[in-house]
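Note that one protein chain is taken out, while the other chains of the complex remain in position.
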Amino acid sequence: MESIEFQKPETVDEAVKLLQGADGNAKILAGGTDLLVQLRAHMIDPSVIVDIKSIDETRKLNKNADGSYTIGAAVAGAEAHERGDITADWPGVIEAWDLIGSTQIQGRASLGGNLCNASPAGDSVPAMVAAGMTANIAGPDGRRTLPVEEVTAGPGKTNLKKGEFIVSFNLPAKPSNGGDAYLRLIPRTEMDIAVVGCGVALTLDDSGTVTSAKVSLGAVAATVLVVEDAAKAIIGSKLEPEAMSALDAACQAACKPIDDKRGTVEYRTKVAGVLARRAVSIAAERAGKN
Amino acid sequence: MTLNGEPTEFLCSTRQTLLDVLRDELNLTGSKEGCASGDCGACSVMVDDRLVCACLVLGAECDGKTVESIEGMADGENLHPLQQKFLEEAALQCGICTPGVLVAAKALLERNNNPTETEVRYWLAGNLCRCTGYDKIVRAVMSTAADMRENAK
Partner (left out) sequence: MSSDNRKYKWVGTRQIRPDGHDKVTGRAKFGSDFSLSGMIHGRVLRSPHAHAIIKSIDTSKAEALPGVKAVITSKDFQEQPAELKAAGEGMINYRDMTRNVMAREKALYDGHAVAAVAASTVEVAEAALELISVDYEVLPHVIDVDEAMKEGAPILHEEMVPSGMEVNGPTNIAKFVEFNLGDTKKGFEEAEVVIERSYKTEAVHQGYIEPHAVVASVAEDGQAQIWCCTQGQFQVRAFVAQLLGMPASSIRVTPSEIGGGFGGKTVVYLEPLATLLSKKAGKPVKMIMTREEVFRASGPTSGGSMTYKIGATKAGNITAVEATIKLLAGAFAGAPAGPACMCAVAPYDIKNVYVNGYDVVVNRPKVAAYRAPGAPISAFGAESIIDELAKELGIDPLELRKLNAAKKGTQAAYGPTFREIGYEQTVDIAMKHDHYKAPLGPNQGRGVASGFWFNIGGESSATVNINEDGTAVVISGNPDIGGSRASLALMAAEELGIDYDKVRPIIGDTASIGYNFLTGGSRVTFATGLAVVEAAKDAVRQLCERAAKIWEVDAEGVIWENGHAKPASTNVGDFEPLSLANLAAQAPKTGGPICGHNAQNVQGAGPGFATHICDVEVDPETGSVSILRYTAIQDVGRAIHPSYVEGQIQGGAAQGIGWALNEEYIYNSKGQLDNPGFLDYRIPVASDLPMIDAVMVEVPNDRHPYGVRGVGEVPIVPPMAAVANAIENATGVRMSALPMSPPRLLAALDQADIKEAAE
């Protein structure tokens, strides 16, 4: 086993140079909750580990003048959870982030890591997608921005090019009359990887009619799904039983899950519909409270 | 790094986790390895005032950081109220999960000195215990919280 170099760059440019120099053999260290497990299991064998936590941009969580947020890719869940503003604006995103593992994992777990690990079941991802978050990527060719749902390419794979890494995320300003929610199904009450995850963000008008919606499912396909038919089923409705049934059916139809040690195809499909209904109800209740 | 209040130097390879450093380099075996993958919490420590699993932190990351392990919980001969309560309430049987549970519980009570039973259980969900069924652990944490609130008056 070769020894691994450890680097702690203080700027984005330094980090990009290190990643380029390693020619695909570098691994980013944010919270380490996936990286160290994979290292120990000999699933990866990097020549250099680049700890990005000394780069300011990756560690800050700022509310911008327009009400949007810029979230550093290496901010830990526990830090975000302590912020009253973002928790009030986007409880679904924070809940989803908060569900990544135990309290100890929360002390480290980052959105950047959760997304780039590209597990189909990553808890934060459906909520980020539903909220319309985008990723700010830095690389040898400069900066670019991608919607979160376009970052993952398949289990364990991202669309990031060699030398690129996510520096931060943009979370839009909370729309007035907006609400979001994230629910997941796990066999125990904590500590499990999501068997199904559902993130929903929607807006209501004063009459309680859904004016916009985004529904995202996790753990039921190779990457996170955006279920447009599910959104269509509820937009323009007041979430009557027929609309909810259509939502449920649309989610079930969109699923392409697998049978594995965590759930069966049948189970994931059915529960995707159940969670969608419940998440929509919670999001709507939150939206209505504004 | 600063470990339990003392400046501490160590040498490690990139591959070594903070847990490896504590146990193998610094001979502090109070933090335990139950799984090496962050699923059991037996290696719980505080790094820069955050509760984390030491098996998921690289030793190399801890340069310049403040680390607290179980060995730093008692103040000389004086046990921390949680440690004392655990003994009085029999909140341990084999004791292997106990250091991790104590570090985690201390972190909780420092943030929230009036947790509900549910809050205690969810906070400690990352600390696996196979012996106690968690009952006496949760009672001991809540009882210590009550004592701390009483003493704060």
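To keep things simple, chains are lettered A and B as they appear, and every chain counts its residues starting from 1.
Throughout what follows, contacts are C-beta pairs under 8 Å (C-beta built on N, C-alpha and C of every residue); 3 or more make two chains touch, one makes a residue touch a chain.
Note that the structure is predicted; figures quoted are calculated from it, not measured.
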{"item": "Per the touch definition above, residue among A:Val12, A:Met133, A:Val271 or A:Ala284 touching the missing chain", "value": "A:Val271"}
{"item": "Selected from A:Ile193, A:Val210 or A:Val227 as touching the chain missing from the view", "value": "A:Ile193"}
{"item": "Candidate in contact with the missing chain, chosen from B:Val21, B:Leu58, B:Leu109 or B:Cys129", "value": "B:Cys129"}
{"item": "Residues belonging to chain A that touch the chain removed from view", "value": "1, 185, 187-193, 195, 261-264, 266-267, 270-271, 274"}
{"item": "On chain B, residues whose C-beta touches the chain left out of the figure", "value": "15, 23, 27-37, 39-40, 42, 69-71, 73-74, 79, 83, 86-90, 92-99, 102, 117-118, 120-122, 124-139"}
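The rule is short, and it goes like this: only the chains that are shown with their structure count from here on.
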{"item": "Interchain centroid distance [CA atoms averaged], chain A/chain B, Å", "value": "29"}
{"item": "Chain B residues touching chain A - in the complex, by the definition given at the top", "value": "13-15, 17, 36-39, 41, 44, 47, 50-53, 55-58, 60-61, 104, 107-108, 122-127"}
{"item": "For the chain A and chain B complex, residues of the former touching the latter", "value": "1, 3-6, 29, 31-33, 36-37, 39-41, 49, 51, 53, 76, 78, 101-105, 107-108, 189-191"}
